[in-house]
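A single structure is presented below for examination.
All protein chains but one are shown in place.
The first chain written gets the first letter, and so on, giving A and B; residue counts start at 1 in each chain.
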Amino acid sequence: MTLSTMLSTMGAGMLRTCAIFFLTILFSLPLGMVVMFLRQSRFGIVRVITKIYIAIMRGTPLMLQLLMWYFGPYYLFGMNIRGYRLPAIIIGFSMNYAAYFAEIYRGGFETIPKGQYEAAEVLGYSGPQTFFKIILPQVIKAILPSVTNEVITLVKDTSLAFTLAYNEMFSIAKQIAASQTSFMPFVIAGVFYFIANYAVAFGMERIEKALDYYR
Amino acid sequence: MILEMKGIQKSFGGLEVLKDISLEVDSGEVVSIIGPSGSGKSTLLRCATFLETIDSGEISYMGVPAATTGPEGYALYVSEAELRKVKSYFGLVFQQFNLFPHYSVLKNIMDAPIAVQKRDKEEVYEEAMELLRKMNLENRADAYPCQLSGGQQQRVAIARALALNPAILFFDEPTSALDPELTGEVLKVIRQLADEKMTMVVVTHEMPFARAVSNRVIFMDKGVIVEQGHPEIVLGAPTQERTIQFLRNYQR
Partner (left out) sequence: MKKKLAILLAMVMIPASLAACGSSGSDAPAYRFLEEDLGTESYAIGFRLGDEELAETVSGAVQALVLDGTYASIGEKYPDIKDFLCLTAEGIDEASLPEKGSGDPEYVFKHGFDLDYPPYSYLQDDGSVGGFDVELAQAVCEYMGWGYEAVPFNWDAKDMELNAGSCDCIWSGFTKEGREDLYTWGITYSDNTQGILVAGDSDIKTLADLAGKVVGVQTATSAYDMLEGDRKDLADTFGELKVYETYTIAYNDLKAGAIDAIAIDLTAGSYLIAGDNQ
C-alpha cells in the first residue's frame, strides 16, 4: 500500500471522526445545560434521577455505554438496529459528554454573584433576558478553560467508536496496521489527533482572549 | 404619595426581622434610615424593592397596590405583569454596585432602557451621555467596570438606576464598600440629586451626610422604627434612649 493510498483511506476515516466530533459538540453542549437545570429541578424525583444519570455517565466506561446504546434497543425491545450505528454513537457520546458539561456549567453558574441576578431583577429584566444577556455570557467566560479540556478529550475519545465498528480514523489505522504489518498508520493517526487538538486549543484560546476585556 | 408600606412583617426562619413597620415617602422627600447592623434597615429596603417577600402587610407605589393583605391575613402579591409595572417606579443602588462586568459603562446604563422599556436607542444614548456628564464620567463611557475605581463604579450604578427614570431611588449603604477617600464623590452625587428634588430613601452610616441631605431621618433597631423626624431632631436631640445610645456609640 502506498503512502498516498494509506492517507486517502484514512482520510475517509478522518471525515467520520470529524462527524462524530462536531455532532457530539452540537448536541452535548445544549444538552448539558438541560441536564444542569434538571439536576436543580424543584421536583425531588427529577433531581434524584438526574443525579443517578450523571453518576452512571461519569462512573462507567464510555465504551460500555456505546455498546449499551447500540445493542440495548435490540436486547430490551427486540428492535431492528440496522443503520443505527452512527446515531447510537452520537447518542452515546452526547449523553456522556452532556453529563460532564452539566457539572462544568453548574460550577460556572456558582461563580456568578447573587448581586448580578438582583441587579437584573431590579432593573426589570425578564427571566430569559437575565439568563441570556447577563448571566450566560459571564458563565461562558468562567467555564471556557474546563470546556476546552473536555473538548480535547473528546477529540481523542472519538476513537472509541471502533467499539461499534464505525470506521472512523483510528479503526482504519488499526486495520491498515494489521494488513501492512506497519506502524505508519499509528504515526499518521497521532499526527492527526495532535493537529486537531492544536486547532481546538488555538480556537479556544482565541475565544478566551476575545473575552479577556473584562474580569 | 410615592411609596406606602403598612404593617410590614418579615421573619427569617422564626426570627422576626421586621415587626409591623410602616413607611410613607412623599414626592421630593429624602429619607435616611440609620441603625445598628441587624436592625432590619437593609431588609426593609429589600422588601420595598421586592428582593424579599413580606409575610404580612401592604405595599403600594404611586397608589398602585403591589402587595395587599389576603383573606388569611398574609400578604398577597399582585400578578407578575402588574408587579413589572410597579417595579418601573423605583430604582435601587447596591452596596456592592453590581454592575454587569461584561458590559461597558455606556451599555450598563443603556441596556435596560432599550431591552426592558423598549425605548428608542438614539434617545437613550443622549440621556445616558447626559447622565454620565452629571456623574462627571463622560470620558469613561467606553471603559469596563473592572477598569474603574469603586467610587466611579458606584456613580455608574447610580446613572444606570436613573436611566430608567424611576419615581423613587433606593440606596442600600451606597458608600460602605468604598475606601473612605472615595465616599465623598458618591455622596456629592446623591446630594446633587437631592437638590434636584429626586425622591430618595438612603440606608446609610454617614451621619453628617444624613443630617445635611435628608428631610427625614428614621432610626431603626431590632426590627422596629424607634424614632423618626427632622434630622436635626433625631440626630441632634433624640428623645429615645436607644437612639441616644446608638449615636453615642457611633461618635466614639
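Following the convention adopted for this analysis, a contact is a pair of C-beta atoms (placed from the backbone, for glycine too) under 8 Å apart; a residue touches a chain by one contact, two chains touch by 3 or more.
Note that this is a predicted model, so its numbers are computed, not measured.
**Student:** So which shown chains sit in contact with the chain we cannot see?
**Tutor:** Visible chains that the missing one touches: A.
**Student:** For the chain that's not shown, point to the residue among A:135, A:176 or A:189 touching it.
**Tutor:** A:176
**Student:** For the chain left off this view, which of A:71, A:117 or A:131 is in contact with it?
**Tutor:** A:71
**Student:** Out of A:81, A:112, A:136 or A:152, which touches the unshown chain?
**Tutor:** A:81
**Student:** Touching the missing chain, which residues of chain A?
**Tutor:** Here the touching residues of chain A are 1-2, 5-6, 8-9, 67, 71, 74-75, 80-82, 85, 162-165, 167, 171-172, 174-179, 181, 183.
Assume only the chains that are shown with their structure count from here on.
**Student:** Taking the touch rule as given, give the residues of chain A at its contact with chain B in the complex, in rising order.
**Tutor:** 113, 115-116, 118-119, 121-126, 129, 133-134, 137-138, 141, 211, 213-215
**Student:** What does chain B use to touch chain A in their complex?
**Tutor:** 49-51, 84, 87-88, 90-92, 94, 96, 98-102, 111-112, 115-117, 144-146, 160-161, 164
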